[in-house]
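Removed from the display is one protein chain of the complex; every other protein chain stays in position.
We call the chains A, B, C, D and E, going by the order they appear; numbering starts again at 1 in every chain.
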Amino acid sequence: MESSPHMNLLWVVLLPLIGTLVPLFTERFGRNICTFSVAILPAWSLILVLMFAGDVFDGQDIRQSIDWIPSMGLDLSFRLDGLSLLFLFLILGIGLLVILYARYYLSAKDSMGQFYAYLILFMSAMVGIVTSNNLIQLWIFWELTSISSFLLISFWSHKSEARKGARMALTVTGAGGLALLAGLLLIGNIVGSFDLDTVLANGDLIRSHATYPIALTLVLLGAFTKSAQFPFHFWLPHAMSAPTPVSAYLHSATMVKAGIFLMARFYPVLAGTDLWFMIVSLTGLTTLLLGAYIALFKHDLKGLLAYSTISHLGLITLLFGLNSELAAVAAIFHIINHATFKASLFMAAGIIDHESGSRDMRKLNGLWKYMPYTATLAIVAALSMAGVPLLNGFLSKEMFFSETLNQSTLGSLSWMIPLLATVGAAFSVAYSLRFIHDVFFNGEPIDLPKTPKEPPRYMKVPVEILVTLCLVVGIFPAYVVGDLLNVASFAVLTHEVPIHSLAIWHGFNIPLFMSFLAMAGGATIYYNRRHLFEFQSHFDETDAKHIFEGIIQSIVIASQRIITTLENGSLQRYIFLLLLFTLAMGALPLLDLTQNTGSRPQIPIDGVTITGAILLIMSAIATVIWYRKRFLALIFLSVVGLIVSLAFAQFSAPDLALTQLSVEIATIILLLLALFFLPQNTYKESSNRRLSGDLLVSGLIGCVIGTICFAMLTTPLSTISDFFIANSKTGGGGTNVVNVILVDFRGFDTLGEITVLGIAALGVYKLIAKMRIYMPTRDDKGRAWSNDPHPMMLEMVSQSLLPLALLVSVYIFLRGHNVPGGGFIAGLITSIAIIQQYIAHGVLWMKPRVSIDYQWLIAGGILIATATSVGSWFFDKPFLSTWFDYFSLPWIGKFELASAMLFDLGVYLTVVGAVMLILANLGKLTTSERIHIKEND
Amino acid sequence: MEAIYAFCVGILTTCGFFLVLRGRTFTVVIGLTLLSYAVNLFLFASGRLKLDGAAVLGQSAEYSDPLPQALVLTAIVIGFAMTAFVVILAMRSRADQGNDHVDGHIPVKTTKSRISEKRHS
Amino acid sequence: MQHLPILPILLPMLAAVFMLLPPLSNSITRHRFFAVSVMIILVIVSATLLLTSHQQGTQMYVLGGWQPPFGIALVADRLSTMMVLLTSLLALGAQLYACAGDDHDGMYFHPLFMFLVMGVNGAFLTGDIFNLFVFFEVLLIASYALLIHGGGKQKTKATVHYVILNLVGSSIFLFALGILYGTIGSLNMEDMANKVRLLGEHEQALAKTGGLLLLVVFGLKAALLPLHFWLPKTYAAASAPVAALFAIMTKVGVYSILRVHTTIFGEDAGALASIIIPWLWPLALITLTMGAIGVLASPSLRLTAANLVIVSVGTLMLAIAMQREAATSAALYYMIHSTLATGALFLIADLISKQRGKAEDRYVTARKMNQGKVIGIAFFIAALTVVGMPPLSGFVGKILILQAAQGMAEIVWVWPVILLAGLACLVAISRAGTTLFWRSAGESTNYIPISRLKLAAIALLLSASPLLVMFGGPVTTYTSLAAAQLHDNKAQSAYTILPKGDK
Amino acid sequence: MKTRPRFRLLPMPLHSLILFVVWLLLNNTVAPGHLLLGAFLAIGIPLLTSGMQDDQPGFRKPLATLRYVLMVVGDIIVANFEVALLVVRSSKKLSPAFIAVPLNIEHELPITILASTVSLTPGTVSAEVSEDKQWLYVHVLNLTDEDELIASIKHRYERPLMEIFEC
Amino acid sequence: MEFWIELVVSVLLILGGLFVFIGSLGLAKLPDFYTRLHGPTKATTLGMGCLLIASMIFVTYQQGYLSVHELLITLFLLITAPVTAHMLAKTAMHHELDILDKTSNKALSQRAKERMSP
């Protein structure tokens, strides 16, 4: 069969999709215009389909494809074959009827635009599913039906049942959707393409592949959840809290049929195996029986119809599962028939509900008197459901019975299938009878909110059309749906459809006998319903909603328990885990280290080093021993800092020694400032077990780090550093290589580093700005503070030292490029000198004397450093390219000017600004000079 | 010499991490400071140890690796900035929550033991 | 134009600095106009950089003219420019949202915000591992300061945890860098990659420690289990625009793992090839699982969004663990999608919590929202996106990752976990949505209409979701090229594209 | 007393001089470039910091100052040997004491210098100055005669200081 | 190096070391805080002076130019040591540290603490 590219096929999907937006705009023009406008685009789409129909009936599949996401195997790809055509008629045709019906069903309070938008969205999704020629695209539309049905079911979102029902439907179909996705991906992987044509052409490949059972199961999970097959059937009755047009559409004709469609679509590649038979037919059979049985006991009209739908879907599934071609044809036929009679039944139920205010069959009685016309329509449809001759339901049921007789996969138990099918049919008759008798006859209505009457004229039109179809198909099957059934079956079977005759009369045969049995049995069951009801009342009615919610709830609670146990909000635990992880990462590779000592010659030990080590180790341990006495810990910390600086000095890093020293003092001042506001000592909090655990882990990490450090120190290394030494003077213009690296080779790091400092200062300022903190009036031993806030000697000496300190910082700054020093250290010296003034004199004394905006200083510093770096752009060099030259002036002699100095000035200013912003403002916390949050503008 | 150096780094690391694992902000800050000493020494060690080799041209015969020194300088500055922030954060936490526990509240267990401790004394 | 690669770092930095100086300082109005203008310019610059790098090949920017491995070089390849563009887009959204008033709850919002963007962009662009550390610190310190923006007990508490953990992380970072320099002797990642193969056995063991310790560091930033505990409460406590911007922060960790562990410890690293992979598999799976459990357990939308971040991290890590071009490409697509979507979700959560009175965004019955419809639409789009339902971008990323796993033995773990996590998210989000929007008691009061700016910000971020699907073709083409570039060590080698210049 | 005169360019001439000298000390040089730079700094830094200096009586007598300094240095050296002996000896032989020295000078800077001198010299440490600046409390390591010690402090150090500061 | 210079430097070094040591010894062994305060503030200062002068001479000789910048350290120490001692004494009095029993005029420390006249 040739496929012809057809550019208009896309519009079949696009038109409804665009139509989704229409009601949102036309809602304001009134109900009729809104309804009409909503119908236009789907109708147009249907017309397009009808125009294509001829080609399809002629055996020409229509295809259209556009590239979309090739790396995912996703193309925008459509095809129209017989199966699609059949479904499109159902979706668009019944869809249009539902649009009309809903016009009268919805009350003035309901948002019509929203409803139609959801409905059309759903319709588009269904159209998309049935026309998709790409597996992933099919899945996209599949999921879209889940989403839009969620919106439709929860349309009356203020009702708890609506929300829960919608959620349940979404969860179940969503889960199925994920399974389907996995299945489709597997199939795509087997075939090497997600193109449906390719997939359908490779049935044998798929069936023989090792992952076939998994792929089959996953795809069927998708189909069964969507089509409410046992054990996933429970969501469907709860979806009945949707407005009735939704039920008529989604739960009879379309969405639940999506699963059936999926089975039909993949019938050529997945069916035909025993596994398929076992899963599909048994699931179908169980669903058929269960649905039919429960339907009888539902007092809610829509509940009855819902379980009836489940039962009929089971029937169709069973047919597909039988692995017989005629059965598949029967299944397709029953899809049509079920759609027509069930949609009309739902609509009738909706009319009854709408006009009487109740759906409870215990209250609804004798409606024949009040709405004879509607009653007639409903009774015809119900009889079709029961499979009464002359109605379409009878035809497909006959085919069904005959197919149940033609299978033998269950071996000697195969006889059970026709028997159980008959039992199911009997119950089907029984609940149909109940629907007819209990609602339209059976005495007078009880306590109805409204007096029932016939509905508006046009509300009946959709029902009339559908019931007429039931009759016409039932009487002239071959003329009405013969061709359609043929092309659809052809699409499913992918070859010539086996001979079947669509006729009312096939002579006296076993299926007819089974039908008769079912009729009689159904009547008997209904007649004796009181006993059955009594029997059934012994069982607690298990509400699926409660079970489902219960399961979800317990999952949520379990999750919460897990989360609260693990995420207990204890930082100590988080750090402990972090350290454990670190330990694992650090220690395990070390197991590969055969020996710790490398080949690098070691430096002999000397006494000074030992002294330093003793000081360092003892002090470090002292901070641990006395960590609860904070001031003490602080003093020992200072010792550690001092020794570290000395170590840098010893190991040839004078710049580091200087920096470490100045940072260390600034840190101590900072910690002292903060300690004032914090408890001075704390109780023993950690249990001994925790302490030893912590000690163990930190000790082990210490061992790991120490080992690595030793191994590293004793291993020879060649680095890129020779370059720096070689180019420091010639390329960077300075003899202090470390400084040249900082301001030139790796000036970018330095720029980042001063930015960090600047940001930290801003952050601190931000922290302080909103701080309201308690100021202790006594020290930790209860002593009142000394009465001398500004000791005179300290004041005198501090202010005398200030110019000296500034001089030293200029000295350190200027020499940095060539010998140890530089902007950072100079900046810290300046800041500490100024802080010393604050300590000695206090904020009030300082305030009139220092009028620098530290914030500007920070910004200015970073700006100068950046501007210096950007300056190189004007010489067509990259950012941070430095410049230096030597000049000589008479008398003064030769001197160097370098852009790096300017960069370093930026560093200096930022450091001063940042440190002062932090420390000086922290000091102001307790005075009247505390920061007031600036009001803007 | 290398062994002693590595040992000191190990001790500092141990002490630092142990204090970081404590429950009070100030102690944690002390721990972080110790840890940053350890880190700086360690990072410095990546250039190996050298005596009399300051990387100032013309001052030594052989130069120590200047690059780790520059890295450590950056690390020191950043460490200082971070310490400054976390110290003030500790204060802010005390101000906002009324205690200086890292979790913003004293664990129930501790409160109990403290009461019993008081009772005993 | 030759300076284009450094502009994503310089622009926000200078913008921040200028905002601290007169005439911009102390005027929130001026801050807003200036900051938004700069951010729009930044978006344009980033896009230009991306196109340049895409069409003309990787752009190297050699700072100070010092050739790598001696100097620091910025590497603007497809991956880094993509991340930079992503950052500026997210930042623009978050910033617009903040301009509606949240920026006024404390000081320095805009400068700090700019500094954070600078740090993130720097981390993405730099080709030097120590410079990466520096930019990590820039973005961290800015994030610390931003986290307390707005004040309040919760923020303070979350900040304490966040800051201390990250400080420990920074220490470990430096330990790792020390080890790497101490064994490899270089800092330029490309140069390290070349040298790491040649290491002796002794050095290898040490370098491996360094590489694995980096996993700890990046894992902490990325919120990889068991280092993720800080994330939910931190993100939930942050003010909305900050939380939205933080959506990129975990991605910095993910990016770093991707960059460092495919460049330095990639397939060509000899004995040190793929050292993190045996760890990454289980950790990624558990992260994803815990994220999903967290999503189920979340009692409020902000926590849900935060846990969704963990889910996305777990998913990304799985893709990285696969070590395939296809998987990396999928990860990159997923990264763009999840960053913008979770960012938007944080903003939406804020809108919701401001309209529900004391209930805020918790999943309890509360008064009806004033503008439930418009927020509802935004939420619906965001929810579909994060859950991975078509037709929005989530499903593309998920399918790409699932597809990438085909043919691997680990598929038996990857597929079920990813799919079930998706289901858990679906369950949780549908519960969340129905509760927040539909379970209401009492009518709304205090009608304060939502600022249009906020809606525009959310729309901006959300618009990415359909666009990513619509233009899925070009986007995935780009991500696969980026992935190919990342995996092909020779193609991205710094030396091949460098003109052998002077100096 | 006289406060020091204020010049616009040289607010603290003595400071400037000290800074200039210190600059040369620091750089170990008298190169012309450094002379110029030193001069610049010696003028610039006091201009910057003059705000942070309280008014204090100025040094009037350079010679007396020099004499005082030399005397103190000598005392320090001698005193230290004494203290060294005291430290090394058994501490049982110590006779420590607190004493209060009445002060005649009133200004903060001279008092500070006096107290510093006392601290640097034999066996005495200035512990406190009373709030009214009338008394200097001194801790003595090994007191032999209280009155003599007080007299010697006043005579040896306070008087020259009063002379130097003309107060 | 010339013998005399070497001798002077060596003597100064040993002397300096000795004073530094005695200062610390005093700190370690003297019986109460106030007596301990004397050691470091004075002996150490002198010791440092010796060492710095030794360094001055040594560097001047070795480098061939006058190295006087060590004087600056001495200057700093001379200026700051008394203030340090003063501040420490204040803290000791504030904490009312135990004073050696045989100290005369112990009560003065109370007056001093309050900064009142005796």
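Operating definition for what follows: contacts are C-beta pairs under 8 Å (C-beta built on N, C-alpha and C of every residue); 3 or more make two chains touch, one makes a residue touch a chain.
Operating definition for what follows: contacts and distances are computed from a predicted model.
Only one chain is not pictured, and the protein name UniProt records for it, out of "Multicomponent K+:H+ antiporter subunit F", "Conserved domain protein", "Peptide/nickel transport system ATP-binding protein" or "ABC transporter permease", is "Multicomponent K+:H+ antiporter subunit F".
The absent chain, not drawn in this view, touches the displayed chains A, B, E throughout the complex. The chain not shown here is touched by just one of A:V497, A:L675 or A:M792, and that residue is A:L675. Considering the full assembly, A:I829 is the residue among A:I279, A:I829, A:L880 or A:M901 that touches the omitted chain. Only one of A:L364, A:A805, A:I862 or A:A900 touches the chain withheld from this view, namely A:A805. Which of A:S619, A:N739 or A:T755 touches the hidden chain is settled by the complete complex: it is A:S619. Touch with the chain omitted from the figure is made, among A:L9, A:I768, A:V819 or A:L880, by A:V819. Remark: the residues of subunit A touching the chain excluded from display are 607-608, 611, 614-615, 618-619, 622, 631-632, 635-636, 638-639, 642, 645-646, 649-650, 654, 657-658, 661-662, 665, 668-669, 672-673, 675-676, 775-776, 779, 785-786, 788-789, 791, 794, 798, 801, 805, 808, 812, 819-821, 825, 829, 832, 835-836, 838-840, 842-843, 919-920, 922-924, 926-927. For subunit B, the residues touching the absent chain in the complete assembly are 51-52, 54, 56, 59-60. Residues of subunit E in contact with the chain left out of this view: 1, 6-7, 9-11, 13-14, 16-18, 20-21, 23-25, 27-28, 33, 36-37, 39-40, 44-45, 47-48, 51-52, 54-55, 58-59, 62-63, 67, 69-70, 72-73, 76-77, 80, 83-84, 87-88, 90-92, 94-95, 97.
The definition used in the following text is that only the chains that are shown with their structure count from here on.
Leaving out subunit A, the touch network of the other chains consists of the groups B, C | D, E.
Chains that touch both subunit C and subunit E are the following: A.
Of all chains shown, the one whose average CA position lies nearest the global CA mean is C. Between the CA-based centres of subunit B and subunit C the separation comes to 29 Å, rounded to the whole angstrom.
Subunit D and subunit E have Cα centroids separated by 15 Å.
Those residues of subunit D in touch with two or more other chains are numbered 22, 26-27, 115-116, 126, 129, 131. Residue positions of subunit C with contacts to 2 or more other chains are 130, 134, 137, 141, 144-145, 148, 151, 160-161, 164, 168, 175, 178-179, 181-182, 187.
Touching subunit D in their complex are the following residues of subunit E: 18-19, 22-23, 25-26, 29-32, 34-35, 37-39, 41-43, 45-46, 49, 65-69, 71-72, 75, 78-79, 81-83, 85-86, 89-90, 93, 100, 102-106, 108-109, 111-113, 115-118.
Residues of subunit D touching subunit A in their complex: 12, 15, 18-19, 22-23, 26-27, 31-33, 36-37, 41, 45-46, 48-49, 51-54, 56, 108-109, 111-112, 115-116, 126, 129, 131, 133. Put simply, subunit C touches subunit B in their complex at residues 130, 134, 137, 141, 144-145, 148, 151-153, 156-157, 159-161, 163-164, 167-168, 170-171, 174-175, 177-179, 181-182, 187.
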